[in-house]
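One chain of protein is taken out of this complex; the other chains stay put.
To keep things simple, chains are lettered A and B as they appear, and every chain counts its residues starting from 1.
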Amino acid sequence: MIILQAAFSGILVGGLYALMAIGLSLTWGMLKVINLAHFGMILLSAYLTYAIATGLGIDPLLTIVATAPVMFVLAAALQWAFQRFRVSEFNSLLISFGVLIMLVQTISNVWTADFRRLGSDVNPYSSGALSIGPLAFPMPTLLAFVTALALVIALELALERTFAGRAVRAFSEDPPIAAAFGIDHRRIGILLAGVAGVTAALAGMLFAIGGSMTPSTALEWVGLVFAVVILGGIGNVAGTLLAGALVGIVTGLVTVLWSPSAAPLVVFSIVVLALLFRPRGLIPRGGTT
Amino acid sequence: MLEVRGIDVFYGDAQALWAVDLHVDEGEIVCIVGPNGAGKSTLVQAIAGLLPVREGYIAVDGVDVSRLPAHRVCDRGVAIVPEGRRIFPGMTVSDNLDLGAYRPDARRRHAEMRRRVLDLFPRLEERSRQLAGSLSGGEQQMLAIGRALMACPRILLLDEPSLGLAPVIVDEVFDVIGEINRTGVAVLLVEQNVQRALEIASRAYLLSEGRVEMAGTAAEFIGDAELQRTVLGIGPEAAAPAVSLHEPADQAIGETDA
Partner (left out) sequence: MARRTLLALAVAFAVLAAVPWIREPLGVPVFYLAFGALVFFWVAQATSWNLLSGYTGYFSFGQGAFFGVGVYTSAVLSGRGGMDYFLTIPLAGIVAALLGLAVGGVAFRLRSLRGEIFALLTLAVPFILASFARINTAIDGGQGIVLRIPEFPEFLGGFQDLAYLLSLGVAGLAVGIAYVAQHSRFGWALFAIRDAENVAEGLGVPTFGYKMLAIGLSAALAGMAGSVFALQIGFVTVEGTFNLTVPLFVIVMSVLGGRMHWLGPALGALIIVTLQDRLAAQGFEGYSLIILGAILVSLVLLAPEGLMARLRPRLLPVVAAAGAVYLALAVTGVWGAPLDWFAVALVAAAVVAFWPRRRTVAAARAAALGGIAPVEEVEDEDLTDTAAPEALPTPPAERAIGRPIIEAHDLTRHFGGIRALDGISLTIHEGEVVGLVGPNGSGKTTLVNLLSGALRPTSGDIRIDGRSVLGLPAHRLAHAGAARTYQIPRPFGSMTVRDNVAIAIMFGREAASLATARREARQHLELVGLVRHADALPGEINLHERQLLEIARAIATRPRVLLLDEALAGLNPAEIDNAAGVVRRVHESGIAIVLVEHVLRIVNQLATRVVVLDQGRLLAEGEPADVMRNADVVRAYLGRRAHA
């Protein structure tokens, strides 16, 4: 039973990883930008959620109204700069690394390096859990998973059904030909980066609801979240959720069966194996019918 | 309706076209022939705005488009069927077609055009939910043409539509090109299959080593010895290579003519 519980909890935690990974995966796959600053934006969103909810005494879920536009603008501005300076895929990694460090240090200067946590007075979700039979699903991770699921469905639908979504996919497959059919890559790029920024806002908010934060938390996410991006297939939104769940299950089971500190070892071994044998992600798309 | 005047085009710093002139009138089929590497594809890509034009200009209905980005050239009614088809392999057939109608003008006539394209290529309707990458070569070519038609073009640029296709399919493609042309769309056709291209074209240009070597009606081209010599690189100078290697090629050709 404890194993089953660990597996299910793992899936839910995987939802949060997926939420963090979706934006990264989108911009990497579609725009060829590896945006490490994404982690800084998630962290900033988490702190903003904390500050606004605590300051105004409102439900932390409501803070998204403020954080989403801020992150949209921030991410779009960064993408604008990448396009303006014609930054290569590799240099985007270096530059956004610099931006990440700046964001983390700024947050540390404003909120100090102490651990922060939403007080239970403003966070009605911190203690709740949904029980199904003997299994218990803590509210924060459940919320994160449901949000990730909803986001994946919404993004997949947008990519499948809207003209803008098709334009994004076409652009990622063959930029010049997409341009020849009227797609303005700069506008599409900025729009998509902005959407990725909004996913960062969501991830940050849900992280703040679920746990405590300190500036260096952002750096701890980097490894696991990139594992999710690579396992899911770069640019593959639905794959991200599956990979997140997989990483969550593995982490949960290894924690119970072996030791919590062994989890990264197992996860990254899977990533290395995946890179060796399935370089396009666990469930490659586009190759077969 | 399409006028190309004296364009120089570079690939990086390699010059691919030298002072090329060309025009396509309303409702015409014009074909460009020439040996591999003569710059035919370069010319088509330059017209579509995919390559920058360093000298000269390209006008569509009298409006200079040579300095516009590709996504604006498309708005003037130019659609391209690129060499190697370049459909979006990871998207469905249906999505590929819809993407063709991305520009606002075309989006308004989306349903109507889609109907017409699917009537023209019934096979695409059967396969509309399949990924485009899984289609056969011929079907991909149909899709590439269909996608371009969805953009409601006034002039269609076709780059090597018969490349790598079985002869039966080539016939089909050429039939379709004729049909499209009859609906009033002008066609600029680049083709290695010189004979077939000349059969449906009204006029033709011979491109060689980045320059227009010859221009005229299709009838004038058919059976012309010069054409065969240029494309195959044979002629008197091959049998007896007495021509100095240090004379420019176009002069060498001039000499053998004399």
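Assume a contact is a pair of C-beta atoms (placed from the backbone, for glycine too) under 8 Å apart; a residue touches a chain by one contact, two chains touch by 3 or more.
Only a predicted model underlies this, so the values are computations on that prediction, with no experimental measurement involved.
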I'd like the shown chains that the missing chain touches, ordered by label.
A, B
Full-complex contact with the absent chain, from A:Val13, A:Ala75 or A:Val271:
A:Val271
Which chain B residues would touch the chain omitted from the figure, given the whole complex?
11-16, 18, 35-37, 83-84, 160, 162-164, 167, 171, 174, 191-197, 199, 209-210, 228, 231-234, 237-239, 241-242, 244-250
Using the touch rule from the top, list residues of chain A that touch the missing partner.
34, 85, 87, 89-91, 93-95, 97-102, 104-106, 108-109, 216, 219, 222-223, 226-227, 230, 258-259, 261-265, 268-269, 271-272, 275-276, 279
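Here is the rule we use: only the chains that are shown with their structure count from here on.
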When the C-alpha atoms of chain A and chain B are each averaged to a single point, how far apart are the two points in Å?
44
Mind listing the chain B positions that touch chain A in their complex?
48-50, 69-71, 73-75, 79-80, 82, 86, 88-91, 95, 98-100, 102-103, 106-107, 130-131, 133-134, 147, 151
Using the touch definition from the top, list the residues of chain A that touch chain B in their complex.
160, 163, 166-167, 169-170, 173-174, 176-185, 285-289
